[in-house]
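For this view, one protein chain was removed and the others were kept in their places.
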Amino acid sequence: MAVMTYREALNEALAEEMERDPDIFLMGEEVAEYEGAYKVTKGLLDTFGDRRVVDSPISELGFAGLGVGAAMAGLRPVIEFMTFNFAFLAIDQVINGASKMHYMSAGQFPMPIVFRGPTGAALQLSAQHSQACETYYTHAPGCKVVTPGTAADAKGLLKASIRDDDPVAFMEGELLYNLKGEVPDDDDFVIPLGVADLKREGSDVSIITHGKMVHVALQAAATLEKDGIEADVLDLRTIRPLDVDAILDTVAKTNRAVYVEEGWPYAGTGAQITTLIQEEAFDHLDAPLLRVSQADVPMPYAKNLENLAKPSADRVVDACNRVLYR
Amino acid sequence: MAVMTYREALNEALAEEMERDPDIFLMGEEVAEYEGAYKVTKGLLDTFGDRRVVDSPISELGFAGLGVGAAMAGLRPVIEFMTFNFAFLAIDQVINGASKMHYMSAGQFPMPIVFRGPTGAALQLSAQHSQACETYYTHAPGCKVVTPGTAADAKGLLKASIRDDDPVAFMEGELLYNLKGEVPDDDDFVIPLGVADLKREGSDVSIITHGKMVHVALQAAATLEKDGIEADVLDLRTIRPLDVDAILDTVAKTNRAVYVEEGWPYAGTGAQITTLIQEEAFDHLDAPLLRVSQADVPMPYAKNLENLAKPSADRVVDACNRVLYR
Amino acid sequence: MAETKTRKKKGNAKGGGKPSGAALLEQHGVDEALALDLLREMLLYRRFEENAEEAYAIGKIGGFCHVHIGQEAAAAGAIKPLRDDDYVVTAYREHTQAIAKGVDPKAVMAELYGRTDGSSRGKGGSMHIYGAECRFMGGHGIVGGQVPLGAGIAWKIRYKEEDSVVVCFMGDAAVNQGAFHEAMNLAAIWSLPAIFVVENNEYGMGTHFKRVSATEVVDRSASYDIPAISVNGQDVLETYARFRDLAEEVRGGGGPRFVDLQTYRFRGHSMSDPVSGTYRSAEEVEERKENGDPITLLRGTLFDAGILDQDGLEEIDGEVRGLVEEAADFADASPKPGPEELYEHVWAQENHGRLFFDRREQAR
Partner (left out) sequence: MAETKTRKKKGNAKGGGKPSGAALLEQHGVDEALALDLLREMLLYRRFEENAEEAYAIGKIGGFCHVHIGQEAAAAGAIKPLRDDDYVVTAYREHTQAIAKGVDPKAVMAELYGRTDGSSRGKGGSMHIYGAECRFMGGHGIVGGQVPLGAGIAWKIRYKEEDSVVVCFMGDAAVNQGAFHEAMNLAAIWSLPAIFVVENNEYGMGTHFKRVSATEVVDRSASYDIPAISVNGQDVLETYARFRDLAEEVRGGGGPRFVDLQTYRFRGHSMSDPVSGTYRSAEEVEERKENGDPITLLRGTLFDAGILDQDGLEEIDGEVRGLVEEAADFADASPKPGPEELYEHVWAQENHGRLFFDRREQAR
């Protein structure tokens, strides 16, 4: 096991896949000469040249659409959004284009394209730069949504996403890039999409989550442990498609669950998971399913308000205690 | 009570409000000379002139943003999207602009703008033209979402939306435009936003819905009645903000609920309502909450497949029977 | 030639000192066989869509249906000069362009009927005709949405160092979309092998181009320094000649080109829209049909050149009518898609995790 940062893991995944398949190219703002606004693409220009690592103008709709067209013609584009906050400008090409092409053409045009970049809040970036955008991509069928929380998951899932013939919104975390973790050495480490990972085992309560929040969940679980409460921490890793079995299994085991997500609560992914569980495991539930999410407000700039707005381990512990009726 | 079509009701609301307040203007594709792709703006150019009823180029992002700027400067724009399918191109101005402006400016810039147009499927318009887009606007805080299902609601809610100082996504139904209904005569008929309407009373099961689906729900309720089952049909009318009390009241009464929505199930508005209910009325539930929605696929063209994909009264009856364990 | 903007007044093909039919063929380097072929093609498109209109009227075709009647030269003239390995991508008024690029008229008609033998097995419909094997890339319904796709297809050609080109069609109203602006700039900075063609039929639905645009169509590539020309799109010979030359310029690495292809729509915007009304007069439409029908114009040239006479014309017409009948019968006979097709082609790839709707279905 090599220890590396989440950033390095993504970089390795990109380099290995581009090495493997010459039809993969990377395009986005500042990805080449600047080596990425967050340095995820460090060194790739040197290794693969400016034919395959391409700086784009600030034209999100345009280069996302260029990627969709290139994928129709047989290439495998990796399109970087500097952050998903800016992808609202390109969402028409993702939802009306990439996500429907295979269906509208009855299979004539698979869509092997990855849209990647950070999602969610960093530190005090304020309302327009602090949005967890997952739900905008999970709602419509046709697009897969992958949200790795650790270095190993980042590498294995990005490799799988690049190999996938469906469009993938691959959502990273700006605050995760520097996070170190162990990554298996095997030279072709791929994690299949749609398989959740039990990051911690316990039998009293299930904390289900995805992306950056897996760390908040684990922190909460550690606190609960001191109280003698053992939590299952299930990291979905892929929120579309869903590992339904893993979700139902942990709920069947603990009969109580809390969903933790970085995004807004209203009609978010957490609402979907909650609904799925109560529709399909109603009789296993000893308490209502609760969610911990961002406060239902645009993200404020002031640090103290931002901290209040973000999901915290304390609030997760709180929610767990409530579903445990403690 | 005058009987008029949903289209006429919207037209009256626009005319009355524009008459009342000279700062209201209407802009969109084909709204003036062509009198609207669906003729909702019939006669308005003649009455108010081309200063206030304005044909725009096909530039959704541009004229939506123009509306946001005009609202910041004190006007009250009504921006028509020919359909909300095309609003994906403009969603950045709605989510990052209109919906956050008041918060980012700490109250300096209220946002009295209405984005209106049809949402959801009509007949065989295929994948890119048959999307119920509500959830894309309910997820983020700051934007209100209004979905009238009848002529009276169309008129009263549009007037309220135009008078509201928050941005409103006012979502109509192409298939509703010709629907006739009674509309109160009083010359200032306004329905406050955020107040649900019990369209039918019954005590056995709650059918909760919004928009076009209220008619599917009522049809299902009529079928159930023949079986001796009395359904409450609650029309939310506004899906953001939500009339939480009305929802909890009907569930407290029947202890069983089905949500019917035109959109996709995954992390849709129905998931939100379901989650809200199970979080806050868990002990009132005698059965899991079920949803009836569009099939989780892009909308196919072929008529027989389209009918399979759409929510139907049969499927609602079915779901009601299941929550009644019959 | 394409380096400099040349504006053509509409109808100048029939302008003063009218050249003979033979001279016109000569001028455009189109031989007799090809000329007859272009006529045959355009007649096929015309009859095909007339037939579709009838089918629509009796409910065999549903949804939005936009016909190309009056604009056939923009299909035959712009696409016939292309090679099989060249690409075409376009908007929703694309039945004829699909056929021109090689999609079987039977498959197009079956698609309009929503049947399994349709080009998209009935799932796409009129606005979403695709033909992967003949490099017809659809069939897109969001105005301007296909322009970045065109740039992306051209990107692939350059990336793979192929010498094919892509012709990307759009309507005049599409040039006011941001997608147009962004894609044109991308094509220019990377010198992509794309011909961006505005089918300038003067109107976007009920809005005349001049009412919503600050400059002429042909001026719209100035900001990107992409060479632009205006072409009389009702003159199939001129259109053919220009696109033949443009394709070679682009193939040779000349970078993108922009074409203001001046044409006119003889029908309403879609089957459900009026032919004329507040936005254009019946007289205007009549005048254009009278003097600007691409089929009539070519027929005149061929008669004049002595290549074709009335009998020959009727023979060709009978032939294409036969093909259209066949297509209609084929579509009629083709089965409707089965219920299992609803959930097919949502994902290209088997999912390791379970699809959401699997559960939903199981639960039902």
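By written order: A, B and C. Residues from 1 in each chain.
Convention: a residue touches a chain if its C-beta (ideal position, glycine included) is under 8 Å from a C-beta of that chain, and two chains touch if they have at least 3 such contacts.
On a predicted model such as this, the values are computed, not experimentally measured, just so you know.
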Of A:Glu29, A:Glu80 or A:Glu261, the residue that touches the missing chain is A:Glu29
Missing-chain contact, candidates B:Ile162, B:Leu193, B:Ile208 or B:Leu285, resolves to B:Leu193
Note that subunit C touches the absent chain at residues 176-182, 184-185, 188-189, 211-215, 219-226
Absent-chain interface residues of subunit B come out as 25, 51, 56-57, 59, 61-75, 77, 92-93, 96-97, 101-112, 141-142, 144, 164-166, 192-196, 238, 240-245, 276, 279-280
Subunit A positions in touch with the non-displayed chain are 29-30, 33-35, 37, 55-59, 61-62, 85-86, 88-89, 123-129, 265-266, 295-298, 300-305, 308-309, 315, 318
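As a convention for this text, only the chains that are shown with their structure count from here on.
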Maximum number of contact pairs occurs between chains A-C
In terms of CA centroids, furthest away from subunit B sits chain C
Per the C-alpha centroid definition, the whole-Å distance linking subunit B and subunit C comes out as 36
Averaging C-alpha coordinates per chain, one finds the centres of subunit A and subunit C separated by a number of Å equal to 40
Distance in whole angstrom between the CA centres of subunit A and subunit B is 30
Among all residues of subunit A, those touching at least two other chains are 61, 92, 96, 103-104, 141-142, 240, 279-280
Multi-chain contacts in subunit C, i.e. residues touching at least two other chains, fall at 120, 122-124, 128, 140-142, 178-179, 346, 355-357
